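Okay, handing you the structure first.
The other protein chains are all here in position, but one chain of the complex has been omitted.
We just call them A, B and C in the order they show up, numbering each chain from 1.
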Amino acid sequence: MEVKDIKIKSMKTEDFRDNESLQKYIDELEKGGFGIKVAPLDKVINWGRSYSVWPLTFATSCCGIEFMCVAAARHDFARFGFEVTRNSPRQADVIFVSGTITKKMAPVLRRLYDEMSEPKYVIAVGGCAVSGGPFKSSYHVVDGVDKIIPVDVYVPGCPPRPEAMLYAMMQLQRKIRVESIFKMPKNPENGSVILSKYNSDGTLVTPASETKQIEEGGAE
Amino acid sequence: MEKTLKMIQSVSSSCTKIDAADVMVSVDKKDLHKVCEALYKDGWDYLINLTAVDNVENIEIVYHISKSSDMEKFMVLKTNTTDVENPIIETVSDIWKSANLYEREAYDFFGVRFLNHPDMRRLFLRPDWVGYPLRKNYDNTPNEGIPSKVHDMDACEDVPSITLDRHGEIVENHTKLFGRNEYVVNFGPQHPSTHGVLHLRVSLEGETIKKIDPNFGYIHRGIEKMMESMTYPQMLFLTERLDYLCGSMNRHALCMCVEKAMGLEIPKRAEYIRTIFDELNRIASHLIGWACMCNDMGSITAFIYGMRDREKIMDIFQETAGGRLMTNYYVIGGVAQDIHPNFVNRVKEFIPYLRKMIKEYHTLFTGNPIARGRMINCGLLKKEDAIALGMSGPNGRASGWHCDVRKIAPYAAYSEVDFKEILHDGGDTIDRYMIRLEEIEESLKIIEQLIDKIPEGDFRAKVPAIVKVPAGEYYQRVENARGDFGVYLKSTGDKSPYRIKFRSPSMVAVSGLDPICRDTKIADLIMIGGSLDYVIPCIDR
Amino acid sequence: MLEVGGILSWIHEALSSSCPEWLTLLIEYVLIGVGFLALYALIALILILLERKVCAYYQCRLGPMRAGFWGLLQPFADMIKILMKEIIPLLKNDKFLFFTALFLVIIGSLCTFGALQFSKDLVGIDFNVGVFYVLAISSLGVLGILLAGWSSNNKYTMIGAMRAGAQLVSYELSSGLSLLTIVILGGTMQLSGLIEAQSETWFLFQTPFTWIAMVIYLIAGHAETNRGPFDLPEAESELTAGYHIEYSGITFGLFYVGEYVNMFTIAGIGTMVFLGGWQPFHINAEWAAGFNGVMDMIPTWLWFFAKAFGLVMLSLWVRWSFPRLRIDQLLHLEWKILMPISLLNMLLMALWVTVLVPLFA
Partner (left out) sequence: MKKYIKDLFSGIYALLQGMYITNLNFWRPKVTEQYPEDRQTARQFERFRGELVFDMNDQNEHKCIACGLCARNCPNQSLEVITKSITTEDGKTKKVLDKFLYDLGSCTFCSVCTQSCAQKAIKWTNNFEHAVFNRSALVKQLNPEGSKAIERKPAVAAPKAAPAAGQNENQQ
């Protein structure tokens, strides 16, 4: 499969940045142990999944306001079918890490991520989430959420404007389109598909967490 | 002022007046409590700010105090302890309730322990954090260690405090935060309506709230420490990340503080533009406040309407300043660039539009019997409590406290415009709600008066290539959308500040949650939180 | 000509001519079951799209636009997605009850759905105590919600479940009372009988008390479906997602679907009881015979769905206009406003039927 086979409405492949990384990802999927070919059924499923990415309402600071703007009337991510923001991580598909993640917040974010059900995606929104941004030199800020959870799409900006977030969502849609849900590695615990945390050789990037349990009245 | 000084001298022999220009008094730490009590009796009932400063050889605590009845009065009280290893200072939280959180903050950042303070837990950092970051000898390099476990959030957490026993020895006491049988629910850190990453532990009886313990620090970024190693033009951008909803106003505060310290004269044009931008920003902030409060009460449509109309302000900002949320527009000495030719027209179109929309808001939400039934007589904040907690801004004005800095100490072009300070005297949720909508209209009036009169001329004063602030201590207050925002700046004459501290109006708002919300329902907690309109990153800094 | 009855009887004849009776019945039962499930799912999908589009339009937005033309395929995308999601097994909870709760909700919703009379000859269940059956079986959902909240072992779901219990049990009362008011007027508990009684004029236009009963029924029904302004059990701003926080994937999807179909069921029952069900709109006068004839041309199932979706639209309009009630306001509304009024209304209706009508007749 080639990057140019992924069709996104009213966007051309050249309009997207970082096609190289996506092509590399596809190559890895195809040869890296799984032998994944995206079959017609996969295409239907991926079409459905890519148009129904429900975000978790998660915002720590400034970027959260821009996230609210994306949800509001003018930019309206409902057009992509993303508007069902779920407050419960179990029902969400994507987490927009919008805002600074501090060292006190980092384990909470990790737990939130673990509480989400597979397949799950992470979008790092804004300078803080990408690299620590303005607070790179601070003693209490995590420089990039990819230190805690695997990130699928990075959106720079401080904060990124709403259209930039929509662009990131389309990038995520492209990433979803190349995966084959039936042939991905399975979680040995419950047989669920693991999409977001594996290496090309099938080993997990981050160990499957054992925190899938209820912390009483926990940090939902 | 002389009278007050005499009064303090009569209480404490160790008192010295430090500065001739400013009202700055230093007292020995032995006499601190006595002096503060005397001041409180004299009507100095509003503790604006409490700051700790690490002077290496001693640790200084600075109190900024004012009178609620006569807000123009302003004094600085100082005390210090030379015991840098184990600093202990008597608490004033029994005199001014607002000192409670400030003192916890000073403990968290400087390790200063306060005698008789009921709650000496860390405020922002994790309980297992090592060191006191704002100490000068703290290793500021971003250490790698990211904690992998959520710190123990036992509801029966230990609350340490220190008191003197009858021999004058310091003893450490421990109490429990919640009883073993209390039903404690965690709200946050990630919760849709805590307006950011605030963590509230709420003890419930059925749906009724018995006690709330706010837990901060999930977005503590160490802005104050970072600023100590930055030059003045560099650190401006961080002020907008404090309280992102009124970024311009915060930036205005720091700019003015530096300008005043340097003795810079700001062109009239810049002052007018800044005032208009401040007011636009206030409108945007109040719109979000309104929208989020409606959302908290379950009216998502109202939320979307508010956000829709806010976008018009974002357009105005983008056109002139180039940024949406973070305008990055004010610089030391004026504004970064001249206003866009479309600016005036756009603002003029916006004013009647918003007026029409506000009428719709009133019909849609204010008049709604469900909303009224929930808001009226709920979340009562009495004027005395507002003053004691230092809850200024719209929240204080809803309780009838005249506390608008724009009126008390006019800055920029506020002395040239005619506007009303909105005062309500009920102090319940609907008053706080109405204040915001009425302030939007008042802001529109201010903008209307200024927009045609923007004077010609420079938009930026001549500023030396390297901004250096003369040695001294400065405090600048502005009225931001949440209340009395202040910048305390201590300079040693260098190109970066020695200590900088922001007085956050949101912090006092959160400290008021517990007294306001007792014996209300969970749904009210969310609604009252919305009506107090706090922004968490401003608290955590 | 556009009625489904013809097709149904054709199938019946084709089957009974080729199979023994028991097999015919078996096949027919299976067909009916599958048919109902398909209709159930279809209505859920339509409602999901409708809600998202309508909600967007009330909020000055466009709603789903990109999945298919004008976003028409959006619910299918959601369905595919939700089927693919992982179902998270919880560690410390009662797994049996956790899943039973889900099925109780769905069974309650499906059984009530079965009582709807979609057209003249498309009737699933028609007891002689139809109204009673509807009232009884729709309460099964409460049990499901209570169990879901309780078995999730989470403090938020617990509060949500308790709220749901208090809310649904109370509102059941006034919705029941307003239905009984109509039973007094119609003189039967059989739903088909009630619809039959409206062939000349709908109940709505027969007495002024029907209006009051209908308003109360719609409010109470709206509250029973847990939708704003009565969405306390899943109050997003305080309880994050209420009783179904811990459900993921299709388990959550079933709650989601059940909620939407319940909305339709409530509207459907309202249609049958107040708006004449599948009966066309008739003006009861000599001169309107031509008009009535035109109305009769429209197939009855279209009448039913048009009316039901009209009521659904009303419910959406209400949902997207108002803020959420607080728990004490909610109970105040029920016990101090709706209950007394519906009791009084029932009394007046009884007087109307027993005293006024014979008096003037």
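Heads up, the rule we're going with is that a residue touches a chain if its C-beta (ideal position, glycine included) is under 8 Å from a C-beta of that chain, and two chains touch if they have at least 3 such contacts.
Quantities reported herein were computed from a predicted structural model and do not represent experimental measurements.
Participant: By the document's own contact criterion, which visible chains does the hidden chain reach in the full complex?
Facilitator: A, B, C
Participant: For the chain left out of this view, which of A:Gly81, A:Pro119 or A:Gly157 touches it?
Facilitator: Reading the full complex, the residue touching the unseen chain is A:Gly157.
Participant: Pick from A:Arg74, A:Arg110 or A:His140: which residue touches the chain that isn't shown?
Facilitator: Spelled out, the listed residue whose C-beta touches the missing chain is A:Arg74.
Participant: Among the options B:Gly43, B:Pro118 or B:Gly323, which residue touches the chain absent from this view?
Facilitator: B:Gly323
Participant: For a quick check of understanding: of C:Trp10, C:Phe103, C:Phe291 or C:Trp317, which residue touches the chain that isn't displayed?
Facilitator: Selected residue, touching the omitted chain: C:Trp317.
Participant: Of the residues in subunit C, which ones touch the absent chain?
Facilitator: Residue positions of subunit C that touch the missing chain: 57-62, 65, 317-318, 320-322, 337.
Participant: Give me the subunit A residues in contact with the hidden chain, please.
Facilitator: 8-11, 15, 17-18, 20-22, 25, 73-76, 79, 127, 130-137, 144, 146, 151-158, 160-164, 166-168, 170-171, 175
Participant: Using the touch rule from the top, list residues of subunit B that touch the missing partner.
Facilitator: 230-231, 233-238, 301, 305, 308, 311, 315, 318-323, 326, 328, 331, 336-337, 340, 360, 363-365, 367-370, 465-466
By definition in this document, only the chains that are shown with their structure count from here on.
Participant: Comparing A-B against B-C, which pair counts more contacting C-beta pairs?
Facilitator: It is A-B, judged by the count of C-beta pairs in contact.
Participant: Measuring centre to centre with CA averages, how many angstrom lie between subunit A and subunit B?
Facilitator: 35
Participant: Quick one: subunit B and subunit C, Cα centre-to-centre, how many Å?
Facilitator: Once rounded, the distance between the two centres reads 50 Å.
Participant: Give the residues of subunit A that touch two or more other chains, as numbers and ranges in rising order.
Facilitator: Counting only residues that touch two or more other chains, subunit A contributes 72-73, 87, 217-218, 220.
Participant: Return the residues of subunit B touching two or more other chains; collapse runs of consecutive numbers into ranges.
Facilitator: Within subunit B, the residues that touch at least two other chains are 185-186, 191-192, 304-305, 308.
Participant: Which subunit C residues qualify as touching subunit A in the complex?
Facilitator: Within the complex, subunit C touches subunit A at residues 52, 56, 59-67, 71, 73-74, 76-82, 84-93, 152-156, 236, 240-241, 244-249, 252.
Participant: Under the stated contact criterion, what part of subunit A meets subunit C in this complex?
Facilitator: Residues 9, 44-45, 47-54, 72-73, 76, 78-81, 83-84, 86-88, 90-91, 93, 115, 117-119, 181, 187, 190, 192-193, 212-214, 216-218, 220.
Participant: Per the contact definition, I'd like the list of subunit B residues that touch subunit C in the complex.
Facilitator: Result: residues 183, 185-186, 191-193, 204, 207, 294-302, 304-305, 308, 364-365, 368, 370-371, 373-374, 521-526 of subunit B touch subunit C.
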